[in-house]
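What you see is the complex with one protein chain gone and the rest in place.
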Amino acid sequence: MTLLSALARRAEIPVFAVIGTRGLGLAESLRRRPGLRLVDSPRHARVLLVAGAVDGAQKQALERLHAQLPAPRGTVWWQAEPLFARGEVVTGDDPMPAIRAAASADDPDQRPDVPPHPWQGIGPHGHGGRGMMGGNPYGRPMAMTADDIRDGLALDAYSARFGPFLPMLPPGLALDLTLQGDVIVSADVASAPFEQGPQGDAPDLCAARMLRLMGIGPIAARARGALLALPQGSGMRRRLAAWLRGEQVSETPDPLPAALPGLEWAEAVLWLASFPPSRLRAACMERHAA
Amino acid sequence: MIVATLALLLALPPLIWAAAMFDRIGTGRGAIVMGPIRNGAALMLRPNTETEAPDRLNRLLAPGWYLALALVGLSVVPLAPGIVATDLSTGLVLWGACEALTVVVVFLHGWSPNAPLPLIGAYRYVAIGLPAMLLSMFVLIGAALPAESLSVVEVVEAQRGLWNVVRQPLGLPLFMALGLAITLRGPFDYADGAELAGGTSAEESGPALALWQFARASMLVAFSAMAAAAFLGGHLGPVLPGPVWLLLKTLAVMAATVAAGRFFARMPPARMLTFLWVVLLPLSFVSLALVGVEVLE
Amino acid sequence: MTDALFLALSALAIWSGWRVFRVDSMVRASFQLMVSFIAVGLIAVLLAAPYIGIATIFMMAVEMMVMALFMVMFMMNPAGLNPMVMVHQHRFSVAAGSLAFAGLSAAVLLSDLPVRPVPEGAEVVRDLGHELLGPSMLIFETAGVTLLATMIGAVVLSAHSGRYGASDAGSRPPGLTPGGAPAGRKPEGGGGHHHHHHGGH
Partner (left out) sequence: MTLVSVLIVAAALIGIGLYGALSQQSFVMLMMGLELMLNGAILAVIGFWAFSLGGAPEGQLLAIIVMAVMAVEMAVGFALVVAVYRKRQADMTESLKTMRH
């Protein structure tokens, strides 16, 4: 045990970054910092880093995320107003000392374990669905047969909210999706991406985000083979090529509820990442206003 | 047999360490030698997480099965003439069974936590993993043809004159596609990719995650040793003793696999599926047909 | 040693075979079946059939994986959160199963089975190869062609475009005379979105 702890003391701190308003550049600057490692899932993290202010409307989502980090966990608010009284606040440019401190902190639960949703008790088997499917046992929506948009094989669709802090989606974007397998059948924007400012549209930053989803680094992308991996006809190749050349992209996406259905999860995620954050936000806000 | 088993068990941890080091080179994170050990130790001290209504047994066992399959697959590789842990007349078939079961284990790993992102990762992986496995079987049959045997020992012996990598130039690159698939890396990482926030291991933490990563690295070692035996002449080589040659070749294949995983971008799954069935599988048929023609002559 | 292994593997094969119809999730069921197949494959290896045994494991791992995938496709209830009771004519089935077991066992116990074990040192895999591509080539190739036909048939059957139009629209063959009434039986009325999974009867 002592050997393990001695080794563990000098390990990289796994950090899950929640990106708030103007936090994209901040989080990206940490990616190559020695001593910490940005992880994709809150389950892998020791420290929750909130980079940039998070809208008060997302307080509950953030609390749930906090609860997903395995205990003991620590929280750091970096250039962000704390939404709940846990962890430390950093206003300067270097969150490293605070992150190190948080790595030995032990936040109490922000959302203490309440009993799960009650058993719904409807239907022949008491799970609330029809027959043996669907329903909402223990508050978890179950899949239910629904029409298919691709080849007419109407299988079970799964509806859930994805976001607003999922690392593969633009920060702040929350989508209500219905999935059949990994094909999106319907999509609705629950909340628009956060404002990222002009530095959020920087070509290298946007390209790095997109390349990360494709599993390669910017050096491998220079060989241009990466562009061939993208599907044709959706403009993704064109936009990534422009970013790799160091040019700004100023295309605005179609409204998401119209554009996303029919795409597979991986395509949809790449498609969303292929637009500059400001344009994506504009497209989502327009719809909210209308 | 016992000697070979002991030698393998002794050689595996350093090789896994080497695999983890290869993964860190070029990421600009420093601490290439000690980093993996420290991070692993830190992970061991974190708690496992609970999910709602999981399949507890399979969730617990999946990383262990993955490791066990790597060990069984590795055991058919001969270390030196006459020294092999599992001397089976159908070693290549056993390796194929390990490949097939790896797909099953990765599926179980994604299915058992009962959460959407791991489940999506799991069945996407199955769709890609099965054709990749099919491909590797054709390539391995090509390696077995000149030896006229399914035993890995015979396959190595048959390369005394000429290595299979020269005789069947398509074989090793195609086999590496399988290597990327069963070690969940780079262009074939449909199970644990970044666009699913860790995919099948998104809900794991602590020792379970550490064991999964350990098993993934040992599968890389097993695959590399197998590729070295089937295509690079295994323990054959001048001057140096056999096991050293095997070690060097294994390390070379490991490095090449890691590099290929970094270089090639991951396509969306539907595109990759088309690519596998329309380009790579026919290529493996061509490779097999060429080997057949060559053997007949 | 071999006997103990055989007993353990047989117990595993039968137990997991039984569990197939007793677990509450179809994915679990298909993997139980896979375990049963793996046990049988290992018994075959014990019985000096290394190729057949390991090939069984190999094939069944793939087949059961596909089966499990179909489970998730048709019934996305992977963890068995919802109950699963889907049996009919239960007593009759139990009786039929027991009867089959009893009858077969009686036949095995009462008949005089010939004893001619595999000779020591026989190259069974090599013999099999020579048999497959020698005297039994026709049988082997027929199996291959059958599999090819199956593949084509399966794709045609399951594709969206049926033989006479989109399959979910209920394809009907054209009339025997131009403009005549469709040949063959009228598709079942309703064509239904009446829902499946009725629960236990």
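All chains are identified by letter, namely A, B and C, in their written order; residue positions are counted from 1 within each chain.
Heads up, the rule we're going with is that a residue touches a chain if its C-beta (ideal position, glycine included) is under 8 Å from a C-beta of that chain, and two chains touch if they have at least 3 such contacts.
Predicted, not measured: the structure shown is a model, and the values here were computed from it.
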item: Touching residues on subunit C - with respect to the absent chain; value: 2-3, 6, 10, 13-14, 17-18, 20-21, 26, 29-30, 33, 36-37, 40, 43-44, 46-49, 51-53, 55-56, 59, 63, 66-67, 70-71, 74-75, 86-90, 92-94, 96-98, 100-101, 104-105, 108-109, 113-119, 122, 124, 127-128, 130-132, 136, 139-140, 143, 146-147, 150-151, 153-158, 160, 162, 167-168, 170, 185, 187-188, 191-198, 201
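Note that in this section only the chains that are shown with their structure count from here on.
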item: Among all chain pairs, the one with the most C-beta contacts; value: A-B
item: Whole-Å separation of chain centres (CA-atom averages), subunit A against subunit C; value: 41
item: Centre distance in Å when subunit B and subunit C are each reduced to the mean of their C-alpha atoms; value: 29
item: Residue list for subunit A, restricted to those that touch at least two other chains; value: 138, 140, 158, 181
item: Subunit C residues counted as touching two or more neighbouring chains; value: 81
item: Subunit C to subunit B touching residues, read off their complex; value: 25, 27-28, 31, 34, 50-51, 54-55, 57-58, 61-62, 64-66, 68-69, 72, 78-79, 81, 123, 125
item: Residue numbers on subunit B that touch subunit C, as the complex places them; value: 53-55, 58, 88-90, 93-94, 96-97, 100-101, 103-104, 107-108, 111, 114, 119, 123, 126-127, 130, 133, 150
item: Of all residues in subunit B, those that touch subunit A in their complex; value: 28-31, 34-35, 37-39, 41-42, 44-49, 52-53, 116, 120, 123-124, 186-187, 189, 193-198, 201-206, 209, 261-271
